[in-house]
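What follows is a single structure, and I will ask about it in a moment.
For this view, one protein chain was removed and the others were kept in their places.
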Amino acid sequence: MNFFNVIRWLAWKDLLSEMRSRENISSMFFFALIVILIFSFSFSTDQQTARELMPGIMWVAFVFTGIIGLGKSFTAELQNDCLENLQMNPIPRGAIYLGKLASNLLFMLIVELILFPLFVIFFNLDVFEKIPLFVLILIAGTLGVSSVGTLFSAMTVQIRAREVMLPILLLPLIVPVMIGAVEATGGLLRGDPISLYRPWIELLIVFDVIFTIVSFWVFEFILDH
Amino acid sequence: MNFFNVIRWLAWKDLLSEMRSRENISSMFFFALIVILIFSFSFSTDQQTARELMPGIMWVAFVFTGIIGLGKSFTAELQNDCLENLQMNPIPRGAIYLGKLASNLLFMLIVELILFPLFVIFFNLDVFEKIPLFVLILIAGTLGVSSVGTLFSAMTVQIRAREVMLPILLLPLIVPVMIGAVEATGGLLRGDPISLYRPWIELLIVFDVIFTIVSFWVFEFILDH
Amino acid sequence: MSGIRGIQLSQSYRHYQVLKDVSFEVAQGECYALFGPNGAGKTTLLKLLATLQKPSSGRFEMMGHDGIRDRNRVREFLLMIAHGSYLYGELDAVENIRFALALRGLSPDAREIKTALDRVGIGAFADFKIRYFSEGMKKRLSIAKAILIRPKVLLMDEPYSSLDERGMKLMNQFIRESTGQGASVLMTSHNRVQSAEVAGKAGVLFQGTLRDIAVKDLAAAHELF
Amino acid sequence: MSGIRGIQLSQSYRHYQVLKDVSFEVAQGECYALFGPNGAGKTTLLKLLATLQKPSSGRFEMMGHDGIRDRNRVREFLLMIAHGSYLYGELDAVENIRFALALRGLSPDAREIKTALDRVGIGAFADFKIRYFSEGMKKRLSIAKAILIRPKVLLMDEPYSSLDERGMKLMNQFIRESTGQGASVLMTSHNRVQSAEVAGKAGVLFQGTLRDIAVKDLAAAHELF
Partner (left out) sequence: MMIRWIRRFEGWFGAAGAVFIAIGLYYGLAASPPDSYQGEVVRIMYVHVPFASTSMTCYGVLTVASLWYLWKRDPLVDNLAHASAGIGVFFTAGALYTGSIWGKPTWNTWWTWDARLVSFTILLLILIGYLMLRTFIEDREREARYAAILAIVGAVDLPIVHFSVEWWRTLHQPLSVSQRGIAIAGVMLYPLIFMSIGFYLLLTYMIGVRTQMLYLKQLLEAKRGRLLGEVHS
């Protein structure tokens, strides 16, 4: 059984389901939008503070939205005991991990990229020449969240209280990712010289690499006794 | 069939399940705790700003925690089709609503009261003589969230994409509650004269009354065709 | 006054009409067995009668009451035993029974409950959480519940499924007892042999329409549809 | 080399030992029918063999491979048909089959799939989302999947449940075909009549231990346990 074939089929299945029901992307998008509005409401006292808080608001909204998407990713496998079926099949566990990671990452990135113009409008940002770097930070931060997230999502889906356990376990672990992403985004938007926030981007990339490798490796023990 | 008996039994059942598994309260507690930490990380620039943001952080954390609890409240009824059973039984729909509202409100309040001392410590607050008023605001805000929340939780649990649809539908509607609660809490903690934030408390109470009545009334159409 | 009377019931789903003008009658003290191929609409018919969904057209009566207008009256008579067991995982067998009966205003004493559980052969598991019950054990618990409730109208979706042989006998004994006390029983089944033992009347649902057949034909070898 | 060989398999749950030193053997081309009262541990035994959980003690072999150490080998042989249908609600019948087969490295052409669906009588529903399937229709789809996969080891938990009579015949035909081609079939059942038609060997699981019985006893009237 070809490793990459399994990844491809798993991602195909998730994308097809998504295209049919349009559940995840549309609902994640609106969830994020509403979270951003609620945050801006609750925190922003004036235009200036709002802009300062914006990277934090943005990343908290992305992470929460991501958690919702991650949670659904494996609960979808619970219907009709599909998860048991994956477990019983002669496929490498790592391929399952990567397939799921691919679809999760894709969904999150799509949502984030749709949201981005809204941020520009809401917070009056001026970023057009910084877009490539911004996208890099976005991808790095999102991968950091979804690499561990996919692992934990597979784990928590098999226990009681799953809806809560995913954020409880995941959030503390990704604090460094969040800090890195918030600082890098903040630096970029403030127009700091790149040397000031470059370490944060490097931190993000280091985390991505470590988290993805470790998760890939331990995933085996989650879907198998 | 006695109306109040049904309320009592429904709440009894939820509380007993909770005492057995200790799922909701402990997990809601940790979730809220982590959310607060994450927020403090992502937003706090200095001690002063942190204290100003604190009412916002607190209520956003409470509302998100509440949404998690509300979501579980009715998904618990999905196992073994219990919700269908409630629907087939000759009990007034309003009693189901109030029974569920009671247990939801109770869980949320317990979590909030456990968290409160932590706020006092984290943010160095000085509130001991203001506790009665604070508890009033807490109850009023929480009832506002859980009155519509219980209604929508019963609704979204019966549709696809339920995990996301609950916050998507609920959050916009409870914006006034959040504003009222944040402003009232802020005024109280800053030590403003009560006349300044009294309108917010009144807003909360008006909202509670209207929403509980409306939800009680339309709940009938959710559990029955 | 007949126990259940369906009058030209039709049900369409979005893509698809499942039931077409289905009419039938189950007298008090009678058991009607409904057969039909997979996907014929048997479960759908039971759900209509259980007041869980509204027929697209047509109406039905139970004990002389209109099933749509007076549905709260009808709910006092009927009990459904279906694939979902209507049990709460965190409560034990006795608590589940107490709760189910409380919703109907009944409060049996401990001895009665014990007797019923013993009768269905799960007395030894009285204080086991339902979460640990096997499929057949849950079905048996449903019978115990029905024994204590003594409904006037019993709707059963594949009552024999997942019961062992002794369980099936128990089920038939219970059905005979119920009809003996004047209850109307409507069941769907794929098990001709067991159904023939208790049915007083039988029908086949095929291509959306219901055709009565003779009970003695159930024992015969030829195909029903 | 036997198809399945269980060697002193035991399984304990927290409170309670369900299986005690269960040993048995199913030759290639043989069908073994497992009976036992509700809660005897039949499903538990199948789950062990399907590599879904690890036995508390004991071991088993499939096609000569150790079921615990070499479980990835074993998974290439086995297919389970259980209460959960392992189908994705948003995909249609054909897509579900494609996906399931892809996980085993198979890619049937459209004609093959069509033939299999027609054979199990749901050819007309080939492009229906699984979400709309009735219980029996899902079971039939599982048979179609098995026809295309042709596993060497078939584990079936109550294969006849929710199938109509034609469906049961279909199931038996499929089992006979599989054993004819050398597959080993292990099934649990409460339906003696149907099982007797295909079983070459039978056993009763009672109070944790397995006792072999003669297949001709299945047709006899006396009780098995």
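A, B, C and D label the chains in the order they appear, each numbered from 1.
One rule holds for everything that comes next: a residue touches a chain if its C-beta (ideal position, glycine included) is under 8 Å from a C-beta of that chain, and two chains touch if they have at least 3 such contacts.
Please read these numbers as outputs of a predicted model, since none were measured by experiment.
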Touching the absent chain when the full complex is considered, from C:14, C:111 or C:222: C:14
Residue among A:16, A:37 or A:173 that touches the chain left out of view: A:37
Candidates B:11, B:165, B:188 or B:201 - the one touching the absent chain: B:165
Contact footprint on chain B, counting only the chain that is left out: 148, 151, 155, 158-161, 165, 168-169, 172-173, 175-176, 179-180, 183, 199, 203, 206-207, 210-211, 214-215, 218, 221-222, 225
Touching residues (missing chain, whole complex) on chain A: 22-23, 26-27, 30, 33-34, 37, 40-41, 44-47, 50, 121-124
Where the missing chain touches chain C, by residue: 12-18, 20, 37, 39-40, 53-54, 206-208
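Quick note on the criterion: only the chains that are shown with their structure count from here on.
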Contact distance in steps, from chain A to chain C: 2
Greatest separation from chain A - chain, by CA centre: C
Computed distance of Cα centres, chain D from chain C, in Å: 28
Inter-centroid spacing, chain D versus chain A (mean Cα positions, whole Å): 39
Junction residues of chain C - those touching two or more other chains: 83
Residue numbers of chain B (touch at least two other chains): 21
Category of the chain touch graph - line, ring, star, complete, other: ring
List of chain A residues in touch with chain D within their complex: 1-2, 5-6, 9, 12-13, 16-17, 20-21, 76, 79-82, 84-91, 224-225
Of all residues in chain B, those that touch chain A in their complex: 21, 23-24, 27-28, 30-31, 34-35, 37-39, 41-43, 45, 49, 52-53, 55-57, 59-60, 63-64, 68, 71-72, 75, 160-161, 163-165, 167-168, 171-172, 175, 178-179, 182
Complex contact set, residues of chain C against chain B: 50-54, 71-73, 75-76, 78, 80, 82-91, 95, 99-100, 102-105, 129-130, 138
